[in-house]
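Working notes, structure below.
The complex is shown incomplete by one protein chain, all other protein chains being positioned as in the whole.
Coming up: chain A.
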Amino acid sequence: MKFLLLSLMFAAASCAEVGTQTKEAFILAHKQPLSTYAVENMDFVLEYGLYNVGDKPAQKVTIDDRHSFPTNSFEIVKGLLHVHYEKIPAGGNVTHSVVIRPRAFGFFNYTAAQVTYYTDNENLHVTLTNTPGEGYIYRQREYDRRFAPKYSYFIVFFLIIAPTTFGSFLLFQQSKSRFPAIIKKKTT
């Protein structure tokens, strides 16, 4: 039994090794938001990363993410959603970032970007990045309420309590000064 298990493990390990060994160019791609919060009308930074884990350079690499961010709900502030790299050498990596600005609030499903490359001049490979998944785009007001400085609330608070608190103190002082304490003269 033990022997069987051991042999199975060996077989699995060797298979895995065979599977991951690549002679050709092989690109791993990721897509992730760098901003912690997506807020309507505020910049949102996305990063794409390409890693060529193969042994040969990948050629004519393109990242296409135009379908993920339709222009009616997102404004592209900086960067391109469709980029082209002539060559990524073996073991090399490329990162690409884009700044977008959501036009509306609510839930939004961030889908995968498509990456295409040629291992040599003929073999076209099409791959997808990971999907960041569903995220919430904050309403501007909600975001401000949660993260903006709170000084204004304290100022309003003190304005609310001031009339009775300091008003009563002033009225007391006024009355006190109207009736000054008279020090009785000592009669000797």
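As a working rule, a residue touches a chain if its C-beta (ideal position, glycine included) is under 8 Å from a C-beta of that chain, and two chains touch if they have at least 3 such contacts; residues count from 1.
We adopt the following convention: contacts and distances are computed from a predicted model.
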Name of the absent chain as recorded in UniProt (options "tRNA-splicing endonuclease subunit Sen34", "Glutamate--cysteine ligase", "Translocon-associated protein subunit gamma" or "Exoribonuclease phosphorolytic domain-containing protein"): "Translocon-associated protein subunit gamma"
Missing-chain contacts mapped onto chain A: 145-146, 150, 152-154, 156-157, 160-161, 163-166, 168-169, 171-172, 175-176, 178-182, 184
